[in-house]
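Just below is one structure, and these are the notes that go with it.
Part of the complex only, each chain left as placed.
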């Protein structure tokens, strides 16, 4: 339909835009999701985030066994904005966690998983048999923990096996989360797609560090950590655009989103939904509601009735 | 340029005060920290060792602040062992603060839980009638008794100590003393910080009698800014929603007084 005619019609019928979105088979009422590792260890908190406007929450990345993570300092606030974290994937383990969320019927929960071998993922998915899980997200991209995350994502054969095994273990949609590692992340994306992945989350934190000039030491106990927040937004946006230009796969954009403009940029680049984490450190949980409102206003102004009306538009120019 | 409170600032310890054989107060200069509200805390980096949440202790001298630390595990022992002239990193202040009522006040502190109570004392009006309860295991673990008395010089006040073993002050748990006091008279505000069980009982005693009561909670903290999730109690994040919560709110929280999360985030019973 002609754009002008459409906008006239829609102003006549006053189409109220809807924030609902779909990431392949995954249907969400709202497009903003809580990113993995952020506030994600208790069902009560998930419920609170959902009430605040998150369309789904991603859990901390869970492992087969509980992990304590690294000693403090695990988080550093960067002068130029953003955070460097080396929490070290501390988590209660898949089995404990599954019990914690068994009672959930309300909140769309995406379970993030981290492991070294295909069997890890098979085992963990099994733990959630009795839980309502919206999707699994395979963390192939943590930049600061040995043997898992990027060390897995950078190995194409392992990615193939992990995705295949995970897909065979459940009918629930499976997302692969990629990031900047030591090989090209687009290869990981391509391998994951070939192995049947349902969607891609891009990106994870970017490996980084901070040194204190007075005491002359790296600040994080692990020395290296992952950079998140505003500094990585332009990098994440480029990844989403690159993936959506090259592959036909639903994408969840992640990295430095803190305003509705940021969110819209990711939609325009090709993302169907968005995860955020660091922005909560600045604007607290209200950030979900604020961004939802901003997106709604934008959609009204541009006469869009649904999120998908704007997904990928920047690729047309 | 104003300092962003999230950015780690390096300060030099200027004075170390032995409070008890296992508790020390470390004094340093920092305008921001010297002006925090009672209940607020800092994340304290002990270079090469760890980073810990610490309530910010007041100092008599303007522009100065302090931490009062009990030697416990490796991290707090690292801080305990910092010498004069050595450097630590601080960020914050973080968290909300106590809502100080007027009139008859009851402040209950156990161990280093006394720290926010001391800062709270610096805000009371000369007309307030203040009772401070100090709970300790035994005589040589009692500290801040003189400090509390000196801060309350101009007030109608009492500073009472109870020790579990009776080696000093009243014998028994400080919460028994709380129960007795709130039974005898009405307090316009009850404030507590210390071991969770002590806070739980104090909140129960006061709240069940309709008194306004607030507790400053402690939980495992990593970020201090509300993103890591390690400090959650039910749906509350202690670092951001707290540390101070009303008795009213706490009585509907299923984890307070019963569960905490360990470093892996697993719920454990107190």
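Things worth noting here:
By written order: A and B. Residues from 1 in each chain.
The rule is short, and it goes like this: contacts are C-beta pairs under 8 Å (C-beta built on N, C-alpha and C of every residue); 3 or more make two chains touch, one makes a residue touch a chain.
What you are looking at is a predicted structure, and each value in this text was computed from that prediction instead of being measured.
Just one of each chain type is placed here, yet the complete complex contains A x2, B x2.
Please note the rule applied: only the chains that are shown with their structure count from here on.
Taking the mean of the C-alpha atoms as each chain's centre, subunit A and subunit B sit 37 Å apart. Subunit B meets subunit A in the complex at residues 4, 6-8, 10, 43, 45, 47-48, 50-52, 75, 87, 89, 91, 222-230, 232, 234-235, 237, 240, 261-267. Across the complex, subunit A meets subunit B through its residues 37-42, 44-45, 47-48, 60, 66-69, 71-77, 79, 83, 85, 87, 90-93, 96, 100, 212, 214-215, 217, 219, 221, 277-278, 280-281, 284-285.
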